[in-house]
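All protein chains of the complex are present and in place, except for one that has been dropped.
The block that comes next holds chain A.
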Amino acid sequence: MTGSAGPVRYGSWSKDKPGWFGGLSARAWIGVALAGLPMLLAAGANRWLLALAWAPAWAVLAVLLAVPVRGRSTFRWALDSLLRGVGGALGWTDWQSRAAAGTAADLDDADLPGVLSGIRTHDGPPFGPLLARPAVIADHRERTWAVVARIAHPGIGMSETTARTRMGIGLAELLEGAATTELVSVVALQVRTLPDDGAERAAWQQTHLRPEAPPLARAVTAELAAVMTQAGVRHEAFVTVVVPERRIHRQAREAGGGVDGRARVLYGVMSEIEARLVGPVGCTSVTWLDSPGLASAIRTGFAPGDRAGLATAELAVSTDSRIAAVLPMAAAGPTAAPPPERRHYVHDAWHSATCTVLLPDKGAVMGALAPVLTPTTAGERRCATVFFEPISSTRADRMVGNESMSSELATEIRRRGGFRDRAAHRRDAARVEGQDVRLAQGNALVRVAVAVSVTVPTSWSITDYGRRLEASVTGSGFKPLRLDLAQDSAFAAACIPLGIGLPRRRGAQ
């Protein structure tokens, strides 16, 4: 991170759950050892035939436990398949909204499938100079609170290296601030690239087009609008801040208790995050979403095509107050979704394929994710969500300390066992050492996960577009990992800006 002329290459990251020794966790080692116990006992009892017979079984069990297949062990795959099968057999995994069933009683009640089903939204007390009432989201599943903002950022396409570096430092400072206050558990940045529906332009033209203008100019404008609206894309970005109940419980009680008390504590966090977003991160606007705004963001996450109608109604309501532009929370989700397929998820008239992104060991420059967010054809929607979990300095210190000790232990065992110390081992040890040094310098430790998704109409081949998404991820220097068997929850992580999806850290508060 020096001020060199070229772009900064970031890459000093490691897996969240590094292997204790030889790339395997302590649990895997214990499992392997237990699986081998019968063989040892048989050998101890001089029953050599039995020991010899058990050896292949032990080898198979060790492979099943230790060798990861597409990110998961075979046991984990088997368990996931079993759960999916059970859910499907019982009829739990398909979805029908209450609105579609005609049983929606309260329209303010969010009705969302799967991991989003614990969501309840509340209107917070007035906030900011405009006295807006941001939606405060309670997740009953994880006992967390969240707020969502729509942000506008000029992007980094025209930025010099120094400006990019400055923005990167701005994001780092935001996360360091969050780690210091020890309130925020997750900051999620979501970017959507969606087909341009031309709703805003149509509204602008309605008021600015001159009927007396030359017919040639009008004809050219109309033809171009038709062509470009099909070809163009729009970008939307959201930031979600998640705060666990356990961390704000006491402060909320002092602030009056109840949802309002929680909201008041959240407002303090929001102001701090907003200041950093608008300042060093370089956002041009930060708008905290109220209930209709949030409902619209969720709805367009499930059905990108609905954006045109929602945007048009929102623009039209400024001139005609009779128009119902507000989308109720009860209608934010999909109306129906069949049980998720193994490799994609169908929701209303759309289907999506979702991958997680594996970060390369060689590192990446800022903006390397650009191909992932670029649709390959008009009409395709791409989404990417980056989850950041800032970890408090005390815990970070302990985690890095443990990792450092494991690294040293592994090096020592390798040395004593006469194994060769390879370059990858030295690199991993240097990373741990580097993290320790930077932590001491005042940086924060952050858990990071990236989920990317492609959404197309159900009449298009999702197999093809899923492959294109994976090609884009590969082309950007990262590695895709399709989240098989978990496409519904993965879709929620990648496309719905509620900050849900980051796997929990063991022992997290």
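General observations
In this text, contacts are C-beta pairs under 8 Å (C-beta built on N, C-alpha and C of every residue); 3 or more make two chains touch, one makes a residue touch a chain; residues count from 1.
Definition applied: contacts and distances are computed from a predicted model.
The chain not displayed here is annotated in its UniProt record as "ATP-binding protein", chosen from "Glycolate oxidase iron-sulfur subunit", "CRISPR-associated exonuclease Cas4", "ATP-binding protein" or "ABC transporter permease".
Shown as candidates are A:31, A:113 or A:497; the residue that touches the absent chain is A:113. Of the candidate positions A:34, A:220 or A:413, contact with the unshown chain belongs to A:220.
Interface note for the absent chain: among A:257, A:279, A:401 or A:475, the touching residue is A:257.
For the chain missing from the display, the contacting residue among A:168, A:280 or A:457 is A:168, taking the whole complex into account.
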